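Contents: one structure, followed by commentary.
Every protein chain of the complex appears in place save one, which is left out.
Going in written order, the chains are labelled A, B, C, D, E, F and G, and every chain counts its residues from 1.
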Amino acid sequence: MDNALVAVIMGSKSDWETMRHAAEMLTQFGVAHECRIISAHRTPALLTEFVARVEERGIEVIIAGAGGAAHLPGIIAAQTLVPVLGVPMESPALKGIDSLLSIVQMPAGIPVGTLAIGRAGATNAALLAIAILSAKRPDLREKLRQFRADQAQRIARETLP
Amino acid sequence: MDNALVAVIMGSKSDWETMRHAAEMLTQFGVAHECRIISAHRTPALLTEFVARVEERGIEVIIAGAGGAAHLPGIIAAQTLVPVLGVPMESPALKGIDSLLSIVQMPAGIPVGTLAIGRAGATNAALLAIAILSAKRPDLREKLRQFRADQAQRIARETLP
Amino acid sequence: MDNALVAVIMGSKSDWETMRHAAEMLTQFGVAHECRIISAHRTPALLTEFVARVEERGIEVIIAGAGGAAHLPGIIAAQTLVPVLGVPMESPALKGIDSLLSIVQMPAGIPVGTLAIGRAGATNAALLAIAILSAKRPDLREKLRQFRADQAQRIARETLP
Amino acid sequence: MDNALVAVIMGSKSDWETMRHAAEMLTQFGVAHECRIISAHRTPALLTEFVARVEERGIEVIIAGAGGAAHLPGIIAAQTLVPVLGVPMESPALKGIDSLLSIVQMPAGIPVGTLAIGRAGATNAALLAIAILSAKRPDLREKLRQFRADQAQRIARETLP
Amino acid sequence: MDNALVAVIMGSKSDWETMRHAAEMLTQFGVAHECRIISAHRTPALLTEFVARVEERGIEVIIAGAGGAAHLPGIIAAQTLVPVLGVPMESPALKGIDSLLSIVQMPAGIPVGTLAIGRAGATNAALLAIAILSAKRPDLREKLRQFRADQAQRIARETLP
Amino acid sequence: MDNALVAVIMGSKSDWETMRHAAEMLTQFGVAHECRIISAHRTPALLTEFVARVEERGIEVIIAGAGGAAHLPGIIAAQTLVPVLGVPMESPALKGIDSLLSIVQMPAGIPVGTLAIGRAGATNAALLAIAILSAKRPDLREKLRQFRADQAQRIARETLP
Amino acid sequence: MDNALVAVIMGSKSDWETMRHAAEMLTQFGVAHECRIISAHRTPALLTEFVARVEERGIEVIIAGAGGAAHLPGIIAAQTLVPVLGVPMESPALKGIDSLLSIVQMPAGIPVGTLAIGRAGATNAALLAIAILSAKRPDLREKLRQFRADQAQRIARETLP
Partner (left out) sequence: MDNALVAVIMGSKSDWETMRHAAEMLTQFGVAHECRIISAHRTPALLTEFVARVEERGIEVIIAGAGGAAHLPGIIAAQTLVPVLGVPMESPALKGIDSLLSIVQMPAGIPVGTLAIGRAGATNAALLAIAILSAKRPDLREKLRQFRADQAQRIARETLP
């Protein structure tokens, strides 16, 4: 897995049901990636260890999903120069508004590019990572262009009862 | 300062205007404490270094104030067994609801005892720290009892126009 | 039960499904505790009676769970010097944002250390109570250290499909 | 003051700026009333003492204003059969949404009739108290009818630039 | 029905599932009441007709339940001197926060005493109406006292597993 | 004024500061209109009287601005077939979220076309009224087309420091 | 379909379950209309193409439903002078408050008349469109008058258990 370009990190196994949509999109585009469970709160040592090697391992984008007091994306971003994209989980009580604010309201100095709450956000984190990677990878950009065209066509062909 | 019982930590110098109310209350009760600026996002190394020595230095309660995506209290709590009390700053746009949710909605496993947004929260964090310390310090408990009595009397004596 | 160190109070029997997670965690750590239903609104006399004897009975932390206009933790805190931790219930209509604000936004002078809405908050209230108790009980602190280590290891070992 | 029909209670002297609008309206209608500062959190003994004598003293409506974790109206209501009307203060950070939810979301069994946040709520608490009192006081009802007619006329006469 | 003391009005038949809790409580106390569907928006003529005769028919309290842009309580209050109590329905999308704000945020001049969202609010509207009626009806006040005592006893007797 | 095509109604004189932006836009387009203060709560008779003659007087669109429990637009809409556009005022405590929800969340059967909170909403209510009127008035449609073109050009010409 | 007076547009096929209530109401009134799926984000070319011909095709009102970051109504409104009515979908996580704010908070210059979240909003968008169309179509206005009368009668006849 050490040639992964994207790391998909989540704070808890229960986030997989959402975050797998990021992984599946990366797979669909043929982008090498790794998926791991690392909790900012419950496995801080693991986090530090992971982040320390991110750059040297050639990871170019980190996607981090977390819910509630969702500190994972911000704490990863604090320790690496690699761009971090955050995906707020739909939390049980507050439906993700807590996750969203905890991820997006970062102080000046340490950015996290935040996507929508839940599945759409996970899918879009992958697509934004692909857009970032494609700046210097023309073939990936073409795949993205094709994906957009297919998507437009699929919707244009949908019919109502 | 190495005999401090309480550490008052804040993520930015601008938080001092709020957090000084915690410090002043601790001073009023004669509780040794230290005040420091440590940012979970901008000085992660400093944070790790600070937290590593908290227990051995005899600090019994940590009060952490932060605003926006307020990760400081939770990230400290993740790395120490010392009780952590969180104070949400009144943030410029969302008035502290972001700070509150980012601090209080911690996942099971790592607690942060959260107080009110802003000045009342800072004052109360100090009072809760004092209540915790006073379990084994009868003199401190008496001071707290006196404080409550004085407070009640002061309000009872207030008159309306 | 008169050697209980922690009292777990809730406003209604329906809160038990949430608050039992606090009780179970205390049991897991071997911390003597009692669980009671006392409503700030519907049994005010019972509340006063209970609070009056808390200190002399040796209770060192009170955990109070309540929902909606969740006054229980604050009203207990107003009548005792023992630290009070509040757990907001997930309320039927507003999903606990009412419970959270009613518990956390206490005025300066009477603190309630507030945890997350629902089950995670109940679990964490127990863990914070244990952290508070462990200041002068080295064996409890070691158990907490072990709990954290086990928790980290369990997450580190989780695998994704 | 012992022939007061309405008691106007507030949790803090700073609430007077809002609550005086209730007092002024009662004065305008010639309804005997008393105004007092009693804090549910900081003067619980005073509260119990006050509430114990409310009924025998002939008070027919209690208006209680409070802010933040605004427990005052609910805690009074828990201890008396006299109708309680609650006025949420505009709180500094959350602008009264915390006060409103803390007052209105009472559990089944103990009602608080809640008015709008701030000045309009204070004015209306007095008007609702007057409406309640006027059921058996025809002269008061006539005054209320007149008030409404005057109010309608004043607005009907207003002109735009 | 023309000796009803309380009118229970709702904007739609679907509100009955909530509002019946008001009716049942009134029945339990033996308070004569009537229940009607009147929509502020869809049957404005019916509303005017109903309100016009409220006072002469001897109705002493109106309980009005409505959801969404819940104008019913306020529009009734605008046309009668009889005290109006509002019950916000739990609306499908916003869970009643829209209903609550639409009912409680009345302008100075026309009060609506607002209760909690949903079933608890309906129950409490009836209890507040009973408290209001009981000012001049000692037997009703005694029944209310008994209800409170029974309620306290029932909770005090509840046991946890 | 009896050839007015648009009526601009507001619940209180203090709304004029916002609603004048609707009036000024109508004036700029040369659309005959009238501006009036009518309160759904405080002048219900005036409201009924006004609405009764709207259709016969040839008014084709009603713009209604209101704040807080903003019932005015919905109550007008309930009594006329003329399209009603609602403008939520920025309310003092809750900044207009109460006004917005009170106006927009109308039940099926009685629509109110709702615009943005405050000044932008007032301006846009006028522009939407003009768009509606212009369906059968080609000259007005041309003026609107010109307005849009001018607006686009003005922005395109703006320069940054 | 080229004699459609109303276009009902939605961003995704899944919106049909809500938007069909607009279509059904238009059918009930015999108003020619067309229903189409056009996404502001995923089929921008289709959107431009559609909007370009709206005016010449004689469409007099556009109803656009969208959820989440609901840009569809605003982006259509930016490109046509035909009145646009927006219907916020009930979104999965935030229950439509995101859709509502994204649609209603348009800047001065480009209005969208916004209806309630979900099914009631879709129904009302059709009714508002009919009200707009009926200004110059007396038969349609009569149908609308009849619809209102029937609606009032149906509610007036409903009985409670």
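One rule holds in what follows: a contact is a pair of C-beta atoms (placed from the backbone, for glycine too) under 8 Å apart; a residue touches a chain by one contact, two chains touch by 3 or more.
Predicted, not measured: the structure shown is a model, and the values here were computed from it.
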Task: Which displayed chains the hidden chain touches across the whole complex - done: A, B, F, G
Open item on the list: Just to verify: which one of A:12, A:43 or A:124 makes contact with the chain not shown?
Closed with: A:124
- [ ] Using the definition of touch stated at the top, determine which of G:4, G:25, G:82 or G:101 touches the missing chain.
- [x] G:101
TODO: Have a look at G:31, G:54, G:75 or G:152 and name the one touching the chain we're not showing.
DONE: G:75
TODO: Specify the residue from the set F:44, F:96 or F:109 that touches the hidden chain.
DONE: F:96
Task: Missing-chain contacts mapped onto chain A - done: 21, 60, 81-83, 85, 100, 104-117, 119-120, 123-125, 127-128, 131-132, 134-136, 141, 144-145, 148, 151
Task: Absent chain, residues of chain G that touch it - done: 11-12, 39-42, 44, 48, 67-71, 74-75, 77-79, 91, 94, 97-98, 101-107, 109-110, 112
Task: Sites on chain B contacted by the missing partner chain, in the whole complex - done: 12-13, 16, 20, 35-39, 42-43, 45-46, 68-69, 92-95
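Here, only the chains that are shown with their structure count from here on.
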- [ ] Please identify each chain that touches chain E as well as chain F.
- [x] D, G
Open item on the list: Quick check: how many Å separate the C-alpha centres of chain C and chain F?
Closed with: 52
Task: Gap in Å, rounded to a whole number, between the CA centres of chain C and chain B - done: 19
Task: chain E: positions in contact with at least two other chains - done: 12, 39, 42, 68-69, 94-95, 97, 104-107, 109-110, 112, 116-117, 120, 148, 151
Open item on the list: Touching pairs of chains, all of them, please.
Closed with: A-B, A-C, A-G, B-C, B-D, C-D, C-E, D-E, D-F, E-F, E-G, F-G
